[in-house]
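For this view, one protein chain was removed and the others were kept in their places.
Labels A, B and C are assigned to the chains in the order they are written; within every chain, residues are numbered from 1.
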Amino acid sequence: MKKVGAWFKKQNAYFLVGLVMTGLAVMLGILSFFWTPFSTTAMSAAERFHGPSLRHLFGTDNFGRDIFSRVMQGIGTTVIVSSLIVVISAGAGILIGAITGYFGGILDEIIMRITDAINAFPSILLALVVISILGSGKQNVIFSLGIVFAPSYVRIVRSEFIRLRDADFVCRARLMGVKKLRILFVHILPNIWSVFWVSVTIGFNNAILAESGMSYLGIGVQPPDASLGKMLSDAQGYLGRAPWYALAPGLTIVWIVLGFSLLSEGIRRKEAGKR
Amino acid sequence: MKKKFSITLMALLLVAALGGCAGGKSSGNESSTAPDATQGSQASVSGQGTEDPNGNKDSKYGGKVVVGVQQDIDSLDPHKATAAGTKEILFNIFEGLLKVNENGSLICAVASDYSVSEDGLTYTFTLRDNVKFHNGANVTAEDVKYSLERASGLLDGTVLVASLATLKSVDVIDEHTVQVTTGSANLELIYSFTTAIIPKGSGEAEGSNPIGTGPFSFVSYKPQEGLVVKKNPDYWQEGLPYLDEVNFKIVSGADSALLELKGHSIDLYSYLTDSQAAELANDYQILAAPSDALQAMFLNNAVAPFDNVKVRQAVCYAMDRDLANEFVTGGNGAIISAPMLPTLKDYYVDLNGTYGSGANIEKAKQLLAEAGYPNGIEFSLIVPSNYEAHVQTAEVLADQMQAAGINCKIELVEWNTWLEDVYKGRNYQASICAITSDMTPSYLMVRFQSDHKKNFINFSSAEYDEVYKKAEASMNLQEKANFYKQAEEIFVKEAGTAFIQDPPITIALNKNLAGYKFYPIYVQDMSTVYFNK
Amino acid sequence: MEYYIAEGDSIRRAGMKYLVKKIVTLIMTLFLVSVLAFLAFQIIPGDVVTSILGTEATPEREEALRKELGLDKPPVVRYFRWAGNVLKGDFGESYRYSKNMNQMMPVAELIGDKLPVTLLLAAISMVLIAVIAIPLGVLWARTKNRFLDVVMNMGSQTAMAIPSFFLGVLVTYLFGILLKWFSPGGYVSYRENFWGCVRYLIFPAISVAIPKIAMTARFLRNSMLTESGSDYVRTAYSKGASERRVAYGHVLRNAMMPVVTFLGMIVAEIVAGSIVVEQVFSLPGIGKLLISSISTRDFPVVEILILYITFVVIVVYFLVDVLYRVIDPRISNK
Partner (left out) sequence: MIKIKHLSVAFDGPEVVKDVSFEIGDGEILGVVGESGSGKSVTALTLMGLVAETARVTSGEIYYDDQLLLEAGVPRNTALYREYQGQKMSMVFQEPMTSLNPTMKVGAQVEEVLILHDRQGSSYETKKEAKTPEAKNGLAGWHQRRLEEKERRRARVLGALRGVGLRDVERVYDCYPHQLSGGMRQRVMIAMAVILHPGLIIADEPTTALDVTVQNQIIDLLKKINQEQKNSLLFITHDLNLARRLCDRILVMQDGCIVEEGITEEIFSDPRGDYTKKLISAVPGRTGKKKSAHQKLKEAQGKKGDGKKQELKPLVEVRDLSVSYRENANSLFGKTIKKTVVQNATFDLYEGEILGLVGESGCGKTTLSKAILGLNKMVEGSIVHHSNSPQMVFQDPYSSLNPSKTIGWLLQEPLRAQGILDPSKAMTEKDRVAAAYDMLHKVGLKDKYFTRRPSQLSGGQRQRISIGQALITRPGLVIADEPVSALDVTIQAQILDLIRSLQEELKTAFLFISHDINVIYQVSDRIMVMKDGKILEIGDTEEIFRNPKDPYTKELLR
C-alpha cells in the first residue's frame, strides 16, 4: 500500500481528479451489468415523476422508472459503444495512415481524397446507409461512427509518419536491411504513441458526444436499452415538470467527458515531465 | 414526419338518394375545457348567434393567430395533396361543391343544392349564386366542370382524386347547374364531391398562387417556415371568418414545439402527448377529443409465431390496454378490440369483453402452451421512431407482457423504412402503429380482405371475405350494418391483430381564443376561431 | 558575404502551381462525394415516391408519380442526367417543396433562401468567438496566479464537454423561459426584420460558440506559452522592453499564426451547418433542411446540400492554408 500511496502523491492534480471521475463512472457502468438499485425497465405508475430523493437518487421518469439505474446502464452502453467506436476508427487510422504516410505516391493521393470525402459527408446520412445495410441497433452506431471518425485518425497518423519516415534512425533501419513492414510497425509506430494517445482521448469524447447526438435524433441505441443521448432527447419533453430527468443524463455525459479530458491532460503533463 | 396516415374525405351519414343538405350553419354544444375531456363524446367549442359582420368590430373580429404544424406542406395543389397535414390546412383555402361540418355530416358549400338520380348514376348540382373566388371572379359552371374533370382524370387522363375515377362526364346544363354522370352506383361517391373547386385553367397556369373559395386566401408559403393566409372579406358564409390572418408555422418536432409553447410564440398546437399537455396545463386551454384512429400491435399473420391463431389470441389476452392508456395517453384514449371506431355507433359492437382490457396472464400462458410454445415466444416489434406515443406504448407493453412469457425486442426504425419494410414489404413479425380512418365503415374493414393490397397483416379468412362482400354490396342501411358487425366478430375471434386504443388528439389553445371546432377527420377549421378580448 | 532574397515572381508562379493542384483535388472530391451521396440514396430503404404517397400508395399512382419525377430510368442514366444539369447550372427542383400551384420549388432558390440563416448564425458565432476567446487566451497566457489558471483550465474543459444539443436546451431554458430574454421559436426571418433576426440568433450562436471559445482560448494560450519560450523574446527583453510590450508586440504576433488556421477550421465546421442547434432552436437553416430532406428522401436537395457543404469545407481549408502562407513570412513558398 505504501508503494501505491507514494505513486499517488507523485501524480499531478489533473491526473488524480480525472482518474477519480472516470474511475467512478466506469465502475458504475460495469456494476450496472450485474446489479442496479432498481430494474432499469420496471415501470410503476405510482412513482411517476418523483423528484430526486434518497430512494431514487436521480428521481424517476415518465414511466416511473428509476433514473439512477437507467443512467448507470446508460453509462455502460455509452462507454462500451464509444470505446468500440474508438477501437475501429483508431485501428483504421493507424493502418491507412501508416501506409499512406510512409509510401506516399498515388495511393496516398487517392486515399486522402476518399478520407476528405468521408470527412465532408454528413454523418447522419452515413448512419442511415449503415442502418439499412446492418439493421438498427448498437452495432450499426458503432460501425457508422467508426467510419465517420476514421479520417481524423488517418490524418494524424499520416502526418506523424511523414515526419518520421526520413528520420535518421529510420534511414539507418533501411541501411540495415530491415523489412518495410517491420520498419513501419516496429520502428516508427511506437514513437507516435504520445500524439496518438491525445487524439484517442479526444476521439473518445467526440464518440460519446456523437453517439448521444445520434440517439437524440432517434437513430441509435434501441429502447428499452438506456443510452444517455436517448434519455436526454426523451427528457426534453418534460423539462417543465421534471427537469431532473434531463439534467441527470446531460450532466453524466459532461462528467464522463470532463473526466477523460482531465485524465488525458494529466497524462500529457506526466509525459512532458518525463521527457 | 407525418403523424397520421392520409385519408380520403368521407361523411358519416349515408343520406338516402334524395337527401338535401343541412342549412348553412349549425350549432353545437359547448365543449368542456377540462384537460381530461370525457372520451368518446364529440367535443367542440363553437356556437353563437349570427352577428352582423360589419356591425360592431369590437367583440370578435381581427387578430392574428399562429398555428403550430408538425409537417411541411407537400403540395399547394388541392387535387394533388396527399398528406393529411396538408389537407388539414388547405381546408381553409379551398372548398368543394359540398363540405363537411364538425359532426362529419355533409353541408352545401359552392353548390346550394344537389339531387341524385334514381339509379344513383347522375348527380345534379345547383350553384350558390354569391360565391366568389379569392381573385374576385364569380364561380361559374365552367370552373366546376374544369375542376371535376381535372380531379377525375377526364381532363388529361391522370386520375388525381382516386374516388372520382368512376366519373363518366361533367356537363354544364346552364349558368347555375352542373350534371355529373358516373359509371357505377356507389352510395359513398357523394362524399368525393368535397373536392376543391378552382378557377378554370388555374391548375396549368405558370406560377399561379392557389385560388379557392374558402374563408381564407393564400398570402405566402416558405418551405420549412410556414404558410400564411388572410381573411377572405367576401366569403359566402356571412360573419365568417373572424381572424384577420393565420400563420401555419412549421415546427421541427414535438420537443422544440414544447419550448416554443412555453415561450408563447404559438397560439394553437395539436398532437400534444399527455405529458406535454400536463406541462402546459396552466398556460393554455387543453382540449381533447378522440382522434378516430386505431392504435394496435399489428401481427403479421403470415409469419411465425403469429401464423398460429392461438398465439395471436394469447397476445390479445396478455395485453394490458388500460396500463398503456394510463401511461401513454393519460386515460384519455378509448379502449378498442375490433377494427371499428366507437364513434361509428351504427356499426360498432363492443367486443372489448372477448379479451378484456386488463392483462389475463394465465389464459395467455395456457394458450401459448397449447400452441406449442410452453416457455413463451420471442419476436421483434418494429415501431416508427417519429411517433413518440407508439414508442412509449411499445416500451410499456414490452415490459408488461414479459409476465406472460411474451418477450418482444423493440426495434425503432425511420419512417420511410417502416413504410417500405412493414407496410409495403410486409417483412416484419409485429409492429405498433395506428391506422387512421374516416367516417366510413368500409375504409377500415376493406383492408382485411385476404386479397386486398392494403392487407399488410396478411389476415386471411374466407368467412370474413364473404361477409364483407355482402356488407359492401347491400344497399339497405340496417342490413349493411349487421354484415359489418358480423365481419368484426369474425376478425376478433380470429384475433387478426391486437387492438389497443383510439388515442385522443390533445390540443393546446391560447387562453383568450375560442370557437375552435374538432372535426372527426383531419381539418383545422380556423374560420370559427375568434379572440374574446 | 553570401546573400539571398527570394525573388517576387517565383513566389507567384509557385503559388499558381499550388492553386491548380488544389482546384483539381477540390473537383475530384466533389465528384466522389456526389457519387457517394447518390449511392447512399439507392441503398437507403424507401424512396421519395413511397415517402410522398405514404399509405395511400396504389401501384398505379406510384407508377404515375415515378414516371413524373423521372425515377423510372435506371440509376446510372439518372445520375449523369442530374450531373449534366448541375454542370449546366440547373440544380433541379425539389421533389417535396412546392413553390406555388403547379411548380415545385427549385433547389437553388430553396437553399438560397435558407443559406443566409446559417451564414448569419456562423458570422455571429465567429464574432462571439473572436471577441471573447482571444482576450481570454491572452489573459490566461499572461496570468501569473495559479488559481486563475486552474479555474480557466477546468472551465474550458467543462465547456468542451457539454454536448451541443444539451447546451442548446439549457440556453433555451435559461434565457428563453426563465429569463425571458428571447421567446423560443420566435425566429423572425431576416427578410422582414434583420435586426430582430440577429437578436434572436445570438442565443443559438451562444450554444454554438461556447465550446469553440474554450477550444480557441486554450489553443491561443498554449501557442503563446510556446512562443514566449523562444529566443527572440529574450532578445526583446535584452533591448529593455517591458513585459506588456513583449507580450503584445512580439509574442502575440507569432502566437496568432496557428490560431488563424484553427479559427479557419472552426468556420468550416460551423458553416457546414450545426444541425443539432438548428434543430433545437428550430432555425430554418441548411442543417435542418438537410435532416428533413434526408427523411423525406428529397434527393435533389440533399445532393446539392452535400456538395455545398463539401465545397465550403475544402475552400475554407484552402483559404486558411493560403492565408497562413501570406501572413507568416517565416514560410517561404515551399
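By definition in this document, a contact is a pair of C-beta atoms (placed from the backbone, for glycine too) under 8 Å apart; a residue touches a chain by one contact, two chains touch by 3 or more.
This one's a predicted model, so the numbers in the text were calculated from it and none came from an experiment.
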item: Which displayed chains the unshown chain touches; value: A, C
item: Contact partner of the left-out chain, one of C:80, C:194, C:232 or C:248; value: C:232
item: Omitted-chain contact residue, chosen from A:21, A:173 or A:207; value: A:173
item: Absent chain, residues of subunit C that touch it; value: 1-6, 9-10, 13-14, 16-17, 20, 230-232, 234-242, 245, 249-250, 253-254, 257, 328-330, 332
item: Residue numbers in subunit A that touch the chain omitted from display; value: 167-169, 171-179, 187, 190-191, 193, 274-275
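Basically, only the chains that are shown with their structure count from here on.
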item: Partner chains shared by subunit A and subunit C (touch criterion as defined above); value: B
item: Per Cα centroids, the chain farthest from subunit B; value: A
item: More contacts between chains, B-C or A-B; value: B-C
item: Whole-Å separation of chain centres (CA-atom averages), subunit A against subunit C; value: 23
item: Multi-chain contact residues (two or more partners), subunit C; value: 44-45, 169, 173, 279
item: Multi-partner residues of subunit A (at least 2 other chains); value: 128, 132, 233, 236, 239
item: Interfacial residue positions of subunit C with respect to subunit A in the complex; value: 25, 28-29, 32-33, 36-37, 40, 43-45, 150, 153, 157-158, 160-166, 169-170, 173, 272, 275-276, 279, 290-291, 294, 302, 306, 309-310, 313-314
item: Subunit B to subunit C touching residues, read off their complex; value: 1-2, 5-6, 72-77, 82-83, 158-159, 162, 202-210, 221-225, 251-253, 255-257, 259-260, 262-266, 386, 414-417, 419-421, 423-424, 435, 453-454
item: Residue numbers on subunit B that touch subunit A, as the complex places them; value: 254-255, 258-259, 262, 273, 275-276, 278-280, 323, 326-327, 385-386, 388, 391-392, 394-396, 398-400, 409-414, 417
